[in-house]
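A single protein chain has been removed from this complex, and every other one stays in its place.
Every chain is named by a letter (A, B and C) in the order it is written, and numbering of its residues begins at 1.
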Amino acid sequence: MNIDSITLLNWARGSGFEWALAIFIFGTLYRVLTLLMLGRKRNLAPAKSAETSAGVRTVFRRFAPAKGLFSKAPLLHIAGITFHLGFFLILFFYTPHIEALKTVLGFSWPALPNSVITATTVVTMIAMITLLIYRITDPVRRFISDGHDYFIWVISFLPLLTGYLAFNHALLPYTLMLALHILSVELLMVLLPFTRLGHFIAIFFARFYSGSDIGRKGVSS
Amino acid sequence: MSTNTIALNAFVEQMDSSMSAYFQSCTHCGLCAEACLFQTETQDPKYTPIHKIELMKRAWQQEMTLTGKLLKSIGLAKPITDDDLSEWEKVVYDGCTLCGRCSMVCPAGIDISGIIRKAREAFVASKHTPEGLRHGTKRAMELGSPMGVQLPALLAQLKHVEKDTGLSIPVDVEGADYLALLSSMEIMYYPEYIGALAKIFDHANVSWTLCSEAFEATNAGIQIGSSDLAAELVERIVSGAEKLKVKHVISPECGHAYTAIRWEGPNLIGRPFSFHVIHILELLDQLRAEGRLKTTGSWDESFTFHDPCQLVRKGGVVQEPRHLMGMFTTGLKEMPDAGVMNWCCGGGGGVSANPRAEDLKHIVFNKKKNQIEHTGVNTLVTACANCRMTIEEGAEHYNMDLNIIGLTEKLAEYLEPNQ
Amino acid sequence: MNSAVKVCTHQNAIPILHEIKHALLKLAENNQATTIDLSSLPMTSQDTEQLLSTLGKGEVNVTLTSAGESTFWETQFPGVWVTQHQPHFSSKQLTYIEICLFPSLLMAQQADITDGLNRLQEIMS
Partner (left out) sequence: MSKQYTLMDHLQGQGITRRGFLKFCSITATMLALPPSLIPQIAKALESAKRPSVIWLSFQECTGCTESITRSHAPTIESLIFDFISLDYHHTLQAASGHAAEAAREQAMKDNEDQYILVVDGSIPTGNPGFSTIAGIDNKQMLIDTAKHAAAIVAVGTCATYGGLPHADPNPTNAVAVSDIIKDKPIINVPGCPPIPIVMTGVLAHFLTFGTIPDLDDLGRPKMFYGNSIHDRCYRRPFYEKGLFAETFDDEGAKAGWCLFKLGCKGPTTYNACATAKWNEGTSFPIEAGAPCIGCSQPDFWDNGGFYNALSQPTISIGETAAAAIAAGAVASVAASAIHKSAKAKAAKKHHTVTTDDME
């Protein structure tokens, strides 16, 4: 029997997911532990104010645009925040996703209506396309971007696109599209810890470190 | 070792948890560009802050990551060459004042200016440094001051100050509470600062002294980015302070001097200080809060205040100057972005000591010029000798009608005479 | 029963009513007939009941007894017919909505007429 879409789907839901999850957990743990195990020298200069709480504050404060910066790059801010927020909403509040996460985590939570998720997906894709155009056209963005940036854009965009097409039963038969969607998510899971997408976990450490370094000097950042 | 291997080695030496977190966090959003005056004023993408740390990031990838090591072992990694170092030297020294605005805005929380400071270690070690900065550092190491100011010159200036103020300036007084440091610019160009100190401490009855063996506060090692040299300069102050058994050391109206002695000092020499380091503005504000400073009269001119980067963002001295100014004037007109996010004068981080960067420094001064013009005033107060110098030069370059004053000396003018 | 179910069954009957309306329009304008096979549509028995009760019964009622019983009736909307076959080999009723002047299956067939004519002549001879 040749490989048909249901076999592909079963592989994606079974062995494919198992590998992807294992690599994701391995990679994320590897990144976090090797980061922590490098260690930091104790700072011998007396702190002006508490550094740990300042670090924690910065972890949260940097979710919002820096003061005065929003007006300098409104498009980048709006598209960037929309994309991240949209991705988060779709990932964690669409019924089938919650069912999948329930298997991994063992608990679940209420979903958002499908119509909200569909609309969010469209908006999120538009935001991502905007960011891509911005990256290509803006001189600064184009200068600092390399192939890796465009590669991770594609990797992040695929799950949105295939998910949207699968939900709408468009382009390819549903079973195949669903299989492709799950495979694209697995590709994302595998690459997350080993590419710049690893910022999903690293930024929390980066914010904490810089927040506490700046915070110990009595400056909130 | 070839120079590029020395550089790579120096990069690797400094890798720690925070570096690792920073290098993993950047997604090239480029928002830091909006925070950097070299980028905003030149519109040249090469001044995008995150680009300035590219070589150190490359070192991290090649030496501290699995994939990087793998690629390097099969010869696919991009090496760090001397050409790279020369190219980046121009953005790392001429195009960065270590003002720290980028570190404040990065959504990922990357302390970009902190990384640039560390990256400079590798540039120094591999001798990829601007000539002017190198020579200033050499003078500082050999003569005790980047400007070549030596003890006889100081003593000569002190005589003038004593004559002007009628107060005696204590030198090498053992057991004094406070040891005051000076920057050579203050000694040579702004000796009125020394007079102001004498007046204020006399007024507030503060026990203080200068140290003949350790009067220079500036740290050329910090400016060029060499911890080895910076540590030696810090040691001079520490041994002076310990010899005189002072309780406190006062950092003068100079930005990087405060960073060098207050924040980097103990880490550079590898042991905590036996004394406290305090910035002159912090001390003055403390005296004010204790009621030991009494002013009379009021300065009725309108003026604006320039926040030195090393004091606000990198030192947390933000409200102190405003409290002090509030004692004798209500004429302060804040410039846009005043306070923690104020823009750099363009001369910090060694730029003002680097003649090669002079044209660029004038171009980026445009930012400060616009800020000042926005307030519509012709007088500017600041609290950093280097900022003061840079702004004076910038104002001259752009033919601005601008009067620049140091905060401490202005405060001294309005002190109530002692009974 | 929850009201949501009712909404759902309505939802399945309503599109068919629309289809009937359009077919009737075609019949009125172009004399074009249409047959809708309800057995091929995803309808619950409530859906079918709902639809048939909306269409109601009109003036004509016909029973056909050939290879099982079939009933035909015109609904309260002239030109809209309901045909139900009960095949002799099955217990599943097949239901069609025919939009036509008169269900063609009821018309006498040429072969049957010839056959009937023969038999008539046989009787008369």
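The rule is short, and it goes like this: contacts are C-beta pairs under 8 Å (C-beta built on N, C-alpha and C of every residue); 3 or more make two chains touch, one makes a residue touch a chain.
Everything quoted here is computed from the prediction, not taken from an experiment.
J.: Considering all chains of the complex, which shown ones does the missing chain contact?
T.: A, B, C
J.: Where the complex has a chain not shown, which of A:9, A:131, A:152 or A:214 is the residue touching it?
T.: Here the residue in touch with the unshown chain is A:9.
J.: Looking at the full complex, which residue from A:46, A:68 or A:113 touches the chain that isn't shown here?
T.: Looking across A:46, A:68 or A:113, the contact with the absent chain belongs to A:113.
J.: Identify the residues of subunit A touching the omitted chain, counting contacts across the whole complex.
T.: The missing chain touches subunit A at positions 1, 4, 6-7, 9-10, 13-15, 17-18, 21-30, 33-34, 37-38, 95-97, 99-100, 102-104, 111-115, 169, 174-175, 178, 182.
J.: Pick out the residues on subunit B that sit against the missing chain.
T.: Subunit B touches the chain not shown through residues 1, 6, 9-10, 12-13, 15, 63-64, 66, 124-125, 127, 134-135, 137-138, 141-142, 224, 226, 228-229.
J.: Please output the residues of subunit C touching the missing chain, sorted low to high.
T.: Residues 1-2, 4-5, 8, 11-12, 35, 37, 39-45, 47, 64, 66-67, 70, 85, 87, 89-94, 96, 105, 108-112, 115 of subunit C touch the chain that is not shown.
Quick note on the criterion: only the chains that are shown with their structure count from here on.
J.: Looking only at which chains touch which, which shape fits best: line, ring, star, complete or other?
T.: Contact pattern: none of line, ring, star or complete.
J.: Report the chain ID whose CA centroid sits closest to the centroid of the full protein CA set.
T.: Nearest to the common C-alpha centre lies chain A.
J.: With chain centres defined as mean CA positions, report which chain is farthest from subunit A.
T.: Chain C.
J.: With chain centres defined as C-alpha means, what is the inter-centre distance between subunit B and subunit C in Å?
T.: 93
J.: Need the CA-centroid distance for the pair subunit A / subunit B, whole Å please.
T.: 38
J.: List the centre-to-centre spacing of subunit A and subunit C in whole Å, with centres computed as mean CA coordinates.
T.: 58
J.: Touching two or more other chains, which residues of subunit B qualify?
T.: If we look for residues of subunit B contacting two or more partner chains, we find none.
J.: Spell out the part of subunit A that touches subunit B in their complex, as residue ranges.
T.: Within the complex, subunit A touches subunit B at residues 30-31, 34-36, 38-41, 43-46, 48-49, 58-59, 62, 65-69, 72-73, 76, 80, 135, 138-146, 149, 152, 194, 196, 198-199, 202-203, 205-211, 213-214, 217-219, 221.
J.: Which stretch or stretches of subunit B touch subunit A in the complex?
T.: 15-22, 24-31, 33-35, 39, 43, 45-46, 48, 50-51, 64, 66-67, 103-111, 114, 262-267, 270-272, 276, 312-316, 318, 337, 340-341
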